[in-house]
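First comes the structure, then the notes that go with it.
All protein chains of the complex are present and in place, except for one that has been dropped.
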Amino acid sequence: MKFLVLGFAREMLGRWGLLLLTAAIFTAAQLSFDAQLGDASLGSYLAYISLWAVVLLFRCGWVLQRRRAAGWPLEEQLRDPHGYRAPLAEFLACALLMAFGFLAALVPLGTLPLELPQDDVALYPVRCQIENDQTWVFELEGRVPSGSELLLTIDWSAGSPAKQELPITNHAGNAHNATAGEIFHWPLSPAELAAGRVSLSPPMGAGLRVFQPLARLQVPRPGVHLLLRLLGAQLLFFLPLLALLLALARFGRIHASLAAWAVFCLGSLVAYRPPPRLADAGLGLLAKTVLLCKQALPAVEGLATSGHRFERLVGTTTLPAIALWLMLGTLALLLACKRRKPR
Amino acid sequence: MNAIKPHIFTLVVAIWVGFVSLCLLLQTFTPLGSEATNSARSWWTARRFQQADAEQDLLGLRDFGAAYLSRTGDGTLLDFAIYQIGFSASGPSMFRHPSDALDWALIGSEAGDSYLSVLPAPWPTLQTQAHILVERAFPLSHNPAHLANGLEALSQWMASGGGPNQASSLTSAGYREFLATALDDRPTYLLLRLSGESALESHESDR
Partner (left out) sequence: MSANPILQFEQLVLSRGKQRVAGPLDLSLMAGERGLVSGANGSGKTTLVLAIAGLIKPTSGRLERPARIGLVPQEPDFPLHLSCHSYFQQLLGLGGRDHSSGSTTNKSTSSNQQLSQALQLFGLEDVAKRPIGELSRGWRQRLNLARGWLSEPSLLILDEPQTALDPDGMAALTAALASLRQTAVLIVAPAGVGCQNLAPLVLDLSGGRV
(Lines give C-alpha, C1' and ligand atoms only; values in the text may rest on other atoms or scores of the structure.)
Protein backbone atom coordinates (compact mmCIF):
# COMPACT_ATOMS: atom_id res chain seq x y z
CA MET A 1 0.00 0.00 0.00
CA LYS A 2 2.84 2.35 0.89
CA PHE A 3 4.40 1.93 -2.55
CA LEU A 4 1.03 2.45 -4.21
CA VAL A 5 0.46 5.70 -2.35
CA LEU A 6 4.01 6.91 -2.97
CA GLY A 7 3.85 5.87 -6.61
CA PHE A 8 0.61 7.71 -7.25
CA ALA A 9 1.82 10.79 -5.36
CA ARG A 10 4.99 10.81 -7.43
CA GLU A 11 2.97 10.59 -10.64
CA MET A 12 0.75 13.40 -9.44
CA LEU A 13 3.70 15.66 -8.71
CA GLY A 14 5.60 14.85 -11.88
CA ARG A 15 9.13 16.15 -12.29
CA TRP A 16 8.51 19.82 -11.47
CA GLY A 17 5.55 19.62 -9.10
CA LEU A 18 7.38 20.33 -5.87
CA LEU A 19 9.41 23.13 -7.38
CA LEU A 20 6.30 24.77 -8.83
CA LEU A 21 4.43 24.42 -5.54
CA THR A 22 7.29 26.07 -3.63
CA ALA A 23 7.51 28.92 -6.13
CA ALA A 24 3.73 29.38 -6.11
CA ILE A 25 3.52 29.49 -2.31
CA PHE A 26 6.30 32.04 -1.97
CA THR A 27 4.82 34.19 -4.73
CA ALA A 28 1.41 34.00 -3.07
CA ALA A 29 2.93 35.06 0.25
CA GLN A 30 4.64 38.04 -1.39
CA LEU A 31 1.49 39.11 -3.23
CA SER A 32 -0.55 38.85 -0.08
CA PHE A 33 1.65 40.01 2.75
CA ASP A 34 4.73 41.84 1.48
CA ALA A 35 5.08 45.21 3.17
CA GLN A 36 5.42 47.11 -0.13
CA LEU A 37 3.90 44.80 -2.73
CA GLY A 38 1.24 42.88 -0.86
CA ASP A 39 -2.42 43.66 -0.43
CA ALA A 40 -2.33 42.60 3.25
CA SER A 41 -5.17 40.13 2.86
CA LEU A 42 -5.37 36.71 4.45
CA GLY A 43 -8.35 35.87 2.22
CA SER A 44 -6.23 36.61 -0.81
CA TYR A 45 -3.52 34.21 0.40
CA LEU A 46 -6.18 31.60 1.08
CA ALA A 47 -7.49 32.04 -2.47
CA TYR A 48 -4.04 31.46 -3.99
CA ILE A 49 -3.41 28.41 -1.80
CA SER A 50 -6.80 26.83 -2.52
CA LEU A 51 -5.80 26.78 -6.20
CA TRP A 52 -3.46 23.93 -5.24
CA ALA A 53 -6.48 21.75 -4.46
CA VAL A 54 -8.15 22.66 -7.76
CA VAL A 55 -4.97 21.85 -9.67
CA LEU A 56 -4.70 18.50 -7.85
CA LEU A 57 -8.27 17.59 -8.86
CA PHE A 58 -7.50 18.08 -12.53
CA ARG A 59 -4.10 16.45 -12.26
CA CYS A 60 -5.69 13.45 -10.53
CA GLY A 61 -8.12 13.06 -13.43
CA TRP A 62 -5.28 13.23 -15.90
CA VAL A 63 -3.12 10.68 -14.06
CA LEU A 64 -6.07 8.30 -13.63
CA GLN A 65 -6.73 8.41 -17.35
CA ARG A 66 -3.07 7.85 -18.16
CA ARG A 67 -3.04 4.85 -15.83
CA ARG A 68 -6.12 3.49 -17.51
CA ALA A 69 -4.36 3.71 -20.85
CA ALA A 70 -1.31 1.98 -19.35
CA GLY A 71 -3.26 -1.14 -18.42
CA TRP A 72 -3.66 -0.59 -14.68
CA PRO A 73 -7.30 -1.75 -14.55
CA LEU A 74 -6.30 -5.21 -15.80
CA GLU A 75 -3.51 -5.50 -13.24
CA GLU A 76 -5.86 -4.34 -10.47
CA GLN A 77 -8.44 -6.90 -11.49
CA LEU A 78 -5.86 -9.68 -11.48
CA ARG A 79 -3.96 -8.75 -8.35
CA ASP A 80 -6.39 -7.13 -5.96
CA PRO A 81 -9.28 -9.49 -5.25
CA HIS A 82 -11.23 -6.85 -3.27
CA GLY A 83 -10.49 -3.89 -5.48
CA TYR A 84 -10.03 -1.32 -2.74
CA ARG A 85 -6.25 -0.99 -2.65
CA ALA A 86 -5.75 1.16 -5.74
CA PRO A 87 -8.67 3.58 -5.18
CA LEU A 88 -7.76 3.98 -1.53
CA ALA A 89 -4.13 4.58 -2.43
CA GLU A 90 -5.16 7.18 -5.01
CA PHE A 91 -7.42 8.93 -2.53
CA LEU A 92 -4.78 8.85 0.19
CA ALA A 93 -2.06 10.10 -2.13
CA CYS A 94 -4.16 13.06 -3.30
CA ALA A 95 -5.37 13.85 0.22
CA LEU A 96 -1.82 13.77 1.55
CA LEU A 97 -0.58 15.99 -1.28
CA MET A 98 -3.40 18.42 -0.62
CA ALA A 99 -2.62 18.51 3.09
CA PHE A 100 1.09 18.80 2.33
CA GLY A 101 0.50 21.83 0.09
CA PHE A 102 -1.69 23.45 2.72
CA LEU A 103 0.86 22.83 5.47
CA ALA A 104 3.65 24.11 3.24
CA ALA A 105 1.64 27.32 2.92
CA LEU A 106 2.44 28.02 6.59
CA VAL A 107 6.20 27.97 5.98
CA PRO A 108 6.71 31.40 4.35
CA LEU A 109 4.67 33.06 7.09
CA GLY A 110 7.27 31.99 9.63
CA THR A 111 10.34 32.50 7.50
CA LEU A 112 9.82 35.63 5.37
CA PRO A 113 9.68 39.20 6.71
CA LEU A 114 6.00 39.76 6.01
CA GLU A 115 3.35 42.03 7.42
CA LEU A 116 0.80 39.54 8.66
CA PRO A 117 -2.76 40.69 9.34
CA GLN A 118 -4.02 40.42 12.90
CA ASP A 119 -7.58 40.08 14.15
CA ASP A 120 -9.66 42.87 12.74
CA VAL A 121 -13.15 43.60 11.52
CA ALA A 122 -14.60 43.92 8.04
CA LEU A 123 -17.59 46.07 7.10
CA TYR A 124 -20.28 45.24 4.54
CA PRO A 125 -23.11 47.40 3.22
CA VAL A 126 -26.51 46.16 4.37
CA ARG A 127 -29.83 46.38 2.60
CA CYS A 128 -32.26 48.28 4.81
CA GLN A 129 -36.00 48.46 4.44
CA ILE A 130 -38.02 50.94 6.40
CA GLU A 131 -41.35 49.15 6.75
CA ASN A 132 -42.78 52.05 8.75
CA ASP A 133 -41.44 54.58 11.24
CA GLN A 134 -41.50 51.88 13.86
CA THR A 135 -39.68 49.02 12.10
CA TRP A 136 -36.33 48.91 10.39
CA VAL A 137 -35.59 45.63 8.63
CA PHE A 138 -32.06 44.69 7.60
CA GLU A 139 -31.34 41.92 5.08
CA LEU A 140 -27.93 40.33 5.72
CA GLU A 141 -27.91 37.97 2.71
CA GLY A 142 -27.76 34.55 4.35
CA ARG A 143 -26.11 33.23 7.50
CA VAL A 144 -23.70 35.55 9.24
CA PRO A 145 -20.55 34.61 11.24
CA SER A 146 -20.92 34.73 15.00
CA GLY A 147 -19.63 37.88 16.67
CA SER A 148 -21.08 40.05 13.92
CA GLU A 149 -22.74 43.35 14.69
CA LEU A 150 -24.99 45.75 12.88
CA LEU A 151 -23.65 49.33 12.79
CA LEU A 152 -26.24 52.03 12.32
CA THR A 153 -25.85 55.77 11.97
CA ILE A 154 -28.96 57.28 13.49
CA ASP A 155 -30.34 60.70 12.74
CA TRP A 156 -31.62 62.31 15.94
CA SER A 157 -32.28 65.72 14.47
CA ALA A 158 -36.06 65.27 14.35
CA GLY A 159 -36.28 64.09 17.97
CA SER A 160 -36.35 65.87 21.25
CA PRO A 161 -32.96 67.45 22.17
CA ALA A 162 -33.54 66.36 25.77
CA LYS A 163 -33.49 62.66 24.93
CA GLN A 164 -30.04 61.70 23.75
CA GLU A 165 -30.02 58.06 24.84
CA LEU A 166 -32.88 55.74 23.91
CA PRO A 167 -33.40 51.95 23.78
CA ILE A 168 -33.83 50.17 20.45
CA THR A 169 -35.47 46.74 20.53
CA ASN A 170 -35.75 43.77 18.23
CA HIS A 171 -38.85 41.63 17.71
CA ALA A 172 -37.71 39.25 20.48
CA GLY A 173 -37.79 42.12 22.98
CA ASN A 174 -34.01 42.47 23.41
CA ALA A 175 -32.91 46.08 23.76
CA HIS A 176 -29.70 48.09 23.46
CA ASN A 177 -29.27 51.77 24.12
CA ALA A 178 -28.47 54.13 21.28
CA THR A 179 -26.62 57.37 22.05
CA ALA A 180 -26.78 60.52 19.96
CA GLY A 181 -23.51 61.18 18.15
CA GLU A 182 -22.32 57.60 18.29
CA ILE A 183 -22.63 54.65 15.95
CA PHE A 184 -25.27 52.28 17.25
CA HIS A 185 -23.90 48.73 17.62
CA TRP A 186 -26.42 45.90 17.54
CA PRO A 187 -24.78 42.52 18.40
CA LEU A 188 -26.65 39.83 16.47
CA SER A 189 -28.38 37.09 18.43
CA PRO A 190 -27.90 33.42 17.35
CA ALA A 191 -31.38 33.49 15.76
CA GLU A 192 -30.53 36.65 13.81
CA LEU A 193 -27.17 35.16 12.75
CA ALA A 194 -28.91 32.08 11.40
CA ALA A 195 -31.79 33.92 9.73
CA GLY A 196 -29.62 36.65 8.22
CA ARG A 197 -32.35 39.18 8.93
CA VAL A 198 -32.72 41.73 11.71
CA SER A 199 -35.81 43.69 12.57
CA LEU A 200 -35.39 46.66 14.95
CA SER A 201 -37.79 49.15 16.44
CA PRO A 202 -36.93 52.58 17.87
CA PRO A 203 -39.07 53.96 20.72
CA MET A 204 -42.42 55.17 19.52
CA GLY A 205 -42.58 58.86 18.72
CA ALA A 206 -38.85 59.43 19.39
CA GLY A 207 -38.37 60.71 15.83
CA LEU A 208 -35.26 58.61 15.20
CA ARG A 209 -34.34 57.84 11.59
CA VAL A 210 -31.66 55.53 10.33
CA PHE A 211 -29.36 56.78 7.56
CA GLN A 212 -30.00 53.87 5.18
CA PRO A 213 -26.93 54.22 2.92
CA LEU A 214 -24.71 54.13 6.03
CA ALA A 215 -26.05 50.86 7.52
CA ARG A 216 -23.22 48.35 7.79
CA LEU A 217 -22.62 44.81 8.98
CA GLN A 218 -19.42 44.41 11.00
CA VAL A 219 -17.91 40.92 10.75
CA PRO A 220 -14.88 39.73 12.73
CA ARG A 221 -11.96 39.15 10.38
CA PRO A 222 -9.81 36.14 11.39
CA GLY A 223 -6.13 36.80 11.96
CA VAL A 224 -3.31 34.83 10.43
CA HIS A 225 -3.13 32.54 13.49
CA LEU A 226 -6.36 30.95 12.23
CA LEU A 227 -4.88 30.09 8.83
CA LEU A 228 -4.37 26.42 9.73
CA ARG A 229 -8.02 26.07 10.71
CA LEU A 230 -9.13 27.81 7.52
CA LEU A 231 -6.97 25.50 5.43
CA GLY A 232 -8.43 22.54 7.34
CA ALA A 233 -11.88 23.72 6.29
CA GLN A 234 -10.68 23.88 2.68
CA LEU A 235 -9.46 20.30 3.02
CA LEU A 236 -12.89 19.22 4.31
CA PHE A 237 -14.43 20.85 1.27
CA PHE A 238 -12.13 19.28 -1.30
CA LEU A 239 -11.81 15.70 0.03
CA PRO A 240 -15.39 14.67 -0.82
CA LEU A 241 -14.88 16.16 -4.29
CA LEU A 242 -11.79 14.00 -4.68
CA ALA A 243 -13.73 10.90 -3.60
CA LEU A 244 -16.45 11.79 -6.09
CA LEU A 245 -13.88 12.11 -8.86
CA LEU A 246 -12.63 8.59 -8.10
CA ALA A 247 -16.18 7.23 -7.99
CA LEU A 248 -17.07 8.77 -11.35
CA ALA A 249 -13.89 7.58 -13.01
CA ARG A 250 -13.82 4.09 -11.48
CA PHE A 251 -17.38 3.04 -10.76
CA GLY A 252 -18.90 5.24 -13.47
CA ARG A 253 -16.17 4.19 -15.92
CA ILE A 254 -16.17 7.58 -17.59
CA HIS A 255 -13.11 9.39 -18.94
CA ALA A 256 -11.23 10.50 -15.83
CA SER A 257 -10.51 14.01 -17.13
CA LEU A 258 -14.22 14.45 -17.85
CA ALA A 259 -14.88 13.24 -14.31
CA ALA A 260 -12.45 15.89 -13.02
CA TRP A 261 -14.37 18.58 -14.96
CA ALA A 262 -17.67 17.28 -13.61
CA VAL A 263 -16.37 17.42 -10.06
CA PHE A 264 -14.92 20.88 -10.61
CA CYS A 265 -18.31 22.05 -11.86
CA LEU A 266 -20.04 20.52 -8.86
CA GLY A 267 -17.52 22.11 -6.49
CA SER A 268 -18.04 25.49 -8.15
CA LEU A 269 -21.77 25.17 -7.66
CA VAL A 270 -21.41 24.13 -4.03
CA ALA A 271 -18.97 26.96 -3.29
CA TYR A 272 -21.20 29.51 -4.96
CA ARG A 273 -23.37 31.66 -2.77
CA PRO A 274 -26.23 33.18 -4.74
CA PRO A 275 -27.21 36.64 -3.63
CA PRO A 276 -30.71 36.49 -2.09
CA ARG A 277 -31.89 39.19 -4.46
CA LEU A 278 -31.44 36.65 -7.25
CA ALA A 279 -34.39 34.71 -5.88
CA ASP A 280 -36.66 37.75 -6.01
CA ALA A 281 -35.68 38.95 -9.43
CA GLY A 282 -37.27 37.68 -12.64
CA LEU A 283 -34.59 35.23 -13.67
CA GLY A 284 -33.63 33.48 -16.84
CA LEU A 285 -34.17 29.73 -17.03
CA LEU A 286 -30.45 29.13 -16.70
CA ALA A 287 -30.08 31.08 -13.48
CA LYS A 288 -33.21 29.47 -12.04
CA THR A 289 -31.85 26.00 -12.80
CA VAL A 290 -28.51 26.90 -11.21
CA LEU A 291 -30.36 28.12 -8.13
CA LEU A 292 -32.36 24.89 -7.92
CA CYS A 293 -29.22 22.75 -8.30
CA LYS A 294 -27.47 24.81 -5.65
CA GLN A 295 -30.33 24.43 -3.19
CA ALA A 296 -30.25 20.67 -3.61
CA LEU A 297 -26.62 20.53 -2.43
CA PRO A 298 -25.31 20.83 1.15
CA ALA A 299 -24.64 24.44 2.14
CA VAL A 300 -20.90 24.11 2.73
CA GLU A 301 -19.73 27.17 0.78
CA GLY A 302 -18.36 28.55 4.05
CA LEU A 303 -15.71 25.82 4.08
CA ALA A 304 -14.28 26.89 0.73
CA THR A 305 -14.48 30.61 1.28
CA SER A 306 -11.49 32.69 0.22
CA GLY A 307 -10.68 36.00 -1.38
CA HIS A 308 -10.95 39.51 -0.03
CA ARG A 309 -14.45 39.00 1.38
CA PHE A 310 -13.77 35.57 2.88
CA GLU A 311 -14.64 36.57 6.45
CA ARG A 312 -18.28 37.07 5.43
CA LEU A 313 -18.71 33.29 5.03
CA VAL A 314 -16.16 31.88 7.51
CA GLY A 315 -17.86 29.90 10.23
CA THR A 316 -21.31 30.05 8.66
CA THR A 317 -21.40 26.34 7.79
CA THR A 318 -23.53 24.27 10.15
CA LEU A 319 -22.37 20.93 11.54
CA PRO A 320 -25.22 18.97 9.89
CA ALA A 321 -24.22 20.42 6.52
CA ILE A 322 -20.58 19.43 7.06
CA ALA A 323 -21.64 15.94 8.19
CA LEU A 324 -23.84 15.51 5.12
CA TRP A 325 -21.05 16.68 2.83
CA LEU A 326 -18.55 14.27 4.40
CA MET A 327 -21.11 11.46 4.25
CA LEU A 328 -21.52 12.07 0.53
CA GLY A 329 -17.74 11.89 0.20
CA THR A 330 -17.57 8.62 2.12
CA LEU A 331 -20.31 7.15 -0.02
CA ALA A 332 -18.44 8.21 -3.14
CA LEU A 333 -15.24 6.61 -1.83
CA LEU A 334 -17.09 3.36 -1.13
CA LEU A 335 -18.45 3.42 -4.67
CA ALA A 336 -14.95 4.05 -6.01
CA CYS A 337 -13.77 0.94 -4.14
CA LYS A 338 -16.66 -1.20 -5.37
CA ARG A 339 -15.59 -3.36 -8.27
CA ARG A 340 -18.17 -3.77 -10.99
CA LYS A 341 -18.82 -7.20 -12.42
CA PRO A 342 -17.17 -8.08 -15.74
CA ARG A 343 -19.37 -7.47 -18.72
CA MET B 1 -27.88 -3.37 -22.09
CA ASN B 2 -24.92 -3.61 -19.71
CA ALA B 3 -22.59 -2.49 -22.44
CA ILE B 4 -24.64 0.64 -23.11
CA LYS B 5 -24.94 1.81 -19.50
CA PRO B 6 -21.46 3.35 -19.18
CA HIS B 7 -21.99 5.34 -22.37
CA ILE B 8 -25.27 6.73 -21.06
CA PHE B 9 -23.54 7.67 -17.85
CA THR B 10 -20.78 9.44 -19.78
CA LEU B 11 -23.46 11.30 -21.72
CA VAL B 12 -25.22 12.37 -18.50
CA VAL B 13 -21.96 13.62 -17.00
CA ALA B 14 -21.04 15.37 -20.26
CA ILE B 15 -24.42 17.15 -20.28
CA TRP B 16 -23.87 18.22 -16.68
CA VAL B 17 -20.39 19.52 -17.49
CA GLY B 18 -21.73 21.31 -20.56
CA PHE B 19 -24.55 22.95 -18.62
CA VAL B 20 -22.33 24.17 -15.80
CA SER B 21 -19.57 25.26 -18.18
CA LEU B 22 -22.14 27.30 -20.10
CA CYS B 23 -23.29 28.91 -16.85
CA LEU B 24 -19.67 29.66 -15.99
CA LEU B 25 -19.07 31.17 -19.42
CA LEU B 26 -22.17 33.32 -19.11
CA GLN B 27 -21.01 34.28 -15.60
CA THR B 28 -24.21 33.02 -14.00
CA PHE B 29 -21.88 31.97 -11.21
CA THR B 30 -18.16 31.81 -10.61
CA PRO B 31 -15.86 28.78 -10.83
CA LEU B 32 -13.79 27.38 -7.98
CA GLY B 33 -10.49 29.22 -7.79
CA SER B 34 -11.88 32.41 -9.33
CA GLU B 35 -11.08 34.22 -6.08
CA ALA B 36 -7.39 33.69 -6.80
CA THR B 37 -7.79 35.37 -10.19
CA ASN B 38 -9.75 38.14 -8.53
CA SER B 39 -7.03 38.58 -5.90
CA ALA B 40 -4.34 38.75 -8.56
CA ARG B 41 -6.37 41.29 -10.55
CA SER B 42 -7.02 43.41 -7.48
CA TRP B 43 -3.31 43.33 -6.69
CA TRP B 44 -2.60 44.57 -10.20
CA THR B 45 -5.29 47.25 -9.85
CA ALA B 46 -3.60 48.48 -6.66
CA ARG B 47 -0.28 48.73 -8.54
CA ARG B 48 -1.97 50.76 -11.30
CA PHE B 49 -3.56 52.99 -8.68
CA GLN B 50 -0.10 53.72 -7.27
CA GLN B 51 1.14 54.46 -10.75
CA ALA B 52 -1.80 56.81 -11.38
CA ASP B 53 -1.00 58.57 -8.10
CA ALA B 54 2.64 59.00 -9.08
CA GLU B 55 1.58 60.39 -12.48
CA GLN B 56 -1.12 62.63 -10.94
CA ASP B 57 -3.69 60.95 -13.20
CA LEU B 58 -6.72 62.00 -11.15
CA LEU B 59 -9.42 60.24 -13.18
CA GLY B 60 -7.24 57.12 -13.20
CA LEU B 61 -7.09 57.36 -9.41
CA ARG B 62 -10.89 57.40 -9.24
CA ASP B 63 -11.36 54.56 -11.72
CA PHE B 64 -8.73 52.27 -10.22
CA GLY B 65 -9.97 53.08 -6.72
CA ALA B 66 -13.51 52.13 -7.76
CA ALA B 67 -12.29 48.95 -9.50
CA TYR B 68 -10.35 48.01 -6.36
CA LEU B 69 -13.46 48.58 -4.26
CA SER B 70 -15.63 46.36 -6.46
CA ARG B 71 -13.03 43.55 -6.50
CA THR B 72 -12.02 43.60 -2.87
CA GLY B 73 -14.69 45.46 -0.94
CA ASP B 74 -11.90 47.73 0.34
CA GLY B 75 -12.67 51.43 -0.08
CA THR B 76 -9.46 53.00 1.24
CA LEU B 77 -8.06 53.64 -2.24
CA LEU B 78 -11.27 55.23 -3.45
CA ASP B 79 -11.44 57.36 -0.29
CA PHE B 80 -7.95 58.63 -1.00
CA ALA B 81 -8.88 59.27 -4.65
CA ILE B 82 -11.96 61.29 -3.66
CA TYR B 83 -9.86 63.41 -1.32
CA GLN B 84 -7.15 63.93 -3.96
CA ILE B 85 -9.61 64.82 -6.73
CA GLY B 86 -12.13 66.87 -4.80
CA PHE B 87 -10.02 68.59 -2.19
CA SER B 88 -6.34 68.62 -3.11
CA ALA B 89 -6.76 69.11 -6.88
CA SER B 90 -9.28 71.90 -6.39
CA GLY B 91 -7.19 73.67 -3.75
CA PRO B 92 -5.34 76.95 -4.28
CA SER B 93 -1.99 75.18 -4.15
CA MET B 94 -2.79 73.56 -7.50
CA PHE B 95 -2.87 77.02 -9.21
CA ARG B 96 -5.69 75.95 -11.47
CA HIS B 97 -8.13 78.14 -13.26
CA PRO B 98 -11.22 78.55 -10.96
CA SER B 99 -13.49 76.72 -13.38
CA ASP B 100 -11.03 73.78 -13.45
CA ALA B 101 -10.89 73.80 -9.69
CA LEU B 102 -14.70 73.74 -9.48
CA ASP B 103 -14.84 70.87 -11.97
CA TRP B 104 -12.42 68.81 -9.90
CA ALA B 105 -14.31 69.60 -6.71
CA LEU B 106 -17.58 68.46 -8.27
CA ILE B 107 -16.00 65.30 -9.77
CA GLY B 108 -14.72 64.40 -6.30
CA SER B 109 -18.04 65.13 -4.67
CA GLU B 110 -19.99 63.12 -7.26
CA ALA B 111 -17.64 60.17 -6.80
CA GLY B 112 -18.34 60.35 -3.06
CA ASP B 113 -22.08 60.46 -3.70
CA SER B 114 -22.17 57.54 -6.09
CA TYR B 115 -20.05 55.19 -3.97
CA LEU B 116 -21.31 56.19 -0.52
CA SER B 117 -23.73 53.27 -0.22
CA VAL B 118 -21.15 50.65 -1.28
CA LEU B 119 -18.08 51.90 0.54
CA PRO B 120 -17.43 49.62 3.53
CA ALA B 121 -16.59 52.56 5.81
CA PRO B 122 -18.45 55.55 4.35
CA TRP B 123 -18.04 57.88 7.35
CA PRO B 124 -14.66 59.49 6.51
CA THR B 125 -15.96 60.01 2.97
CA LEU B 126 -18.85 62.04 4.37
CA GLN B 127 -16.41 64.31 6.17
CA THR B 128 -14.29 64.69 3.03
CA GLN B 129 -17.39 65.46 1.02
CA ALA B 130 -18.44 68.14 3.52
CA HIS B 131 -15.04 69.81 3.18
CA ILE B 132 -15.11 69.56 -0.62
CA LEU B 133 -18.57 71.04 -0.99
CA VAL B 134 -18.32 73.76 1.64
CA GLU B 135 -14.69 74.81 1.32
CA ARG B 136 -14.00 74.17 -2.35
CA ALA B 137 -17.16 73.98 -4.45
CA PHE B 138 -19.33 76.61 -2.71
CA PRO B 139 -16.76 79.47 -2.70
CA LEU B 140 -16.23 78.87 -6.43
CA SER B 141 -19.84 78.27 -7.50
CA HIS B 142 -21.79 80.25 -4.87
CA ASN B 143 -24.45 77.59 -5.33
CA PRO B 144 -26.47 77.27 -2.09
CA ALA B 145 -27.23 73.61 -2.90
CA HIS B 146 -23.52 72.83 -2.57
CA LEU B 147 -23.44 74.44 0.84
CA ALA B 148 -26.60 72.66 1.99
CA ASN B 149 -25.39 69.27 0.76
CA GLY B 150 -22.01 69.79 2.40
CA LEU B 151 -23.56 70.66 5.76
CA GLU B 152 -25.95 67.67 5.48
CA ALA B 153 -22.97 65.40 4.92
CA LEU B 154 -21.25 66.91 7.94
CA SER B 155 -24.29 66.39 10.17
CA GLN B 156 -24.44 62.73 9.10
CA TRP B 157 -20.76 62.32 9.83
CA MET B 158 -21.20 63.89 13.27
CA ALA B 159 -24.19 61.64 13.96
CA SER B 160 -21.84 58.69 13.54
CA GLY B 161 -19.34 60.20 15.95
CA GLY B 162 -16.76 60.03 13.17
CA GLY B 163 -17.38 56.37 12.37
CA PRO B 164 -16.55 53.22 14.34
CA ASN B 165 -12.80 53.35 13.77
CA GLN B 166 -12.27 57.09 14.22
CA ALA B 167 -14.84 57.51 16.99
CA SER B 168 -14.13 60.73 18.84
CA SER B 169 -15.79 61.98 21.98
CA LEU B 170 -15.33 65.53 20.64
CA THR B 171 -17.40 64.69 17.57
CA SER B 172 -20.04 62.94 19.67
CA ALA B 173 -20.25 65.89 22.05
CA GLY B 174 -20.37 68.20 19.03
CA TYR B 175 -23.38 66.33 17.66
CA ARG B 176 -25.19 66.63 20.97
CA GLU B 177 -24.42 70.38 20.97
CA PHE B 178 -25.76 70.48 17.42
CA LEU B 179 -29.00 68.84 18.55
CA ALA B 180 -29.30 71.28 21.41
CA THR B 181 -28.93 74.24 19.02
CA ALA B 182 -32.09 75.87 17.68
CA LEU B 183 -33.12 74.64 14.24
CA ASP B 184 -32.37 77.98 12.53
CA ASP B 185 -28.90 78.20 14.07
CA ARG B 186 -27.84 74.66 13.15
CA PRO B 187 -26.31 75.54 9.71
CA THR B 188 -24.21 78.26 11.34
CA TYR B 189 -23.12 75.82 14.04
CA LEU B 190 -22.04 73.31 11.38
CA LEU B 191 -20.16 75.98 9.43
CA LEU B 192 -18.29 77.05 12.53
CA ARG B 193 -17.56 73.47 13.33
CA LEU B 194 -16.17 72.85 9.83
CA SER B 195 -13.98 75.93 9.84
CA GLY B 196 -12.75 75.00 13.31
CA GLU B 197 -11.77 71.60 12.00
CA SER B 198 -9.97 73.10 9.02
CA ALA B 199 -8.09 75.51 11.25
CA LEU B 200 -7.12 72.65 13.51
CA GLU B 201 -5.98 70.58 10.51
CA SER B 202 -3.86 73.40 9.07
CA HIS B 203 -2.37 74.04 12.51
CA GLU B 204 -1.53 70.33 12.77
CA SER B 205 0.06 70.34 9.31
CA ASP B 206 2.09 73.50 10.11
CA ARG B 207 3.49 71.72 13.11
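General remarks:
A and B label the chains in the order they appear, each numbered from 1.
Going forward, a contact is a pair of C-beta atoms (placed from the backbone, for glycine too) under 8 Å apart; a residue touches a chain by one contact, two chains touch by 3 or more.
Owing to the predicted nature of the structure, the values given are computational and were not obtained by experimental measurement.
Note on the chain not shown: across the whole complex it touches A. Of the options A:R66, A:H171 or A:R229, the residue whose C-beta touches the omitted chain is A:R66. Of the candidate positions A:M12, A:C60, A:A86 or A:A249, contact with the hidden chain is made by A:A86.
The residue from A:L78, A:A158, A:M204 or A:L319 that touches the chain not shown here is A:L78. In the full complex, chain A touches the hidden chain at residues 1-5, 7-8, 10-11, 66-67, 69-72, 74-81, 85-86, 89, 342-343.
Throughout what follows, only the chains that are shown with their structure count from here on.
Remark: chain A residues 31-32, 37-39, 41, 43-44, 47-48, 50-51, 54, 122-125, 151, 153-157, 159, 161, 164, 179-183, 185, 211-214, 216, 218, 248, 252-255, 258-259, 261-262, 264-269, 271-272, 274, 286-287, 289-290, 304, 306-310, 343 touch chain B in the complex.
By the touch criterion given at the top, residues 2-3, 6, 9-10, 13-14, 16-17, 19-24, 26, 28-33, 35-36, 38-40, 42-43, 46, 71-74, 116-123, 126, 155-156, 158-161, 163-164, 167, 171-176, 178-180, 186 of chain B touch chain A in their complex.
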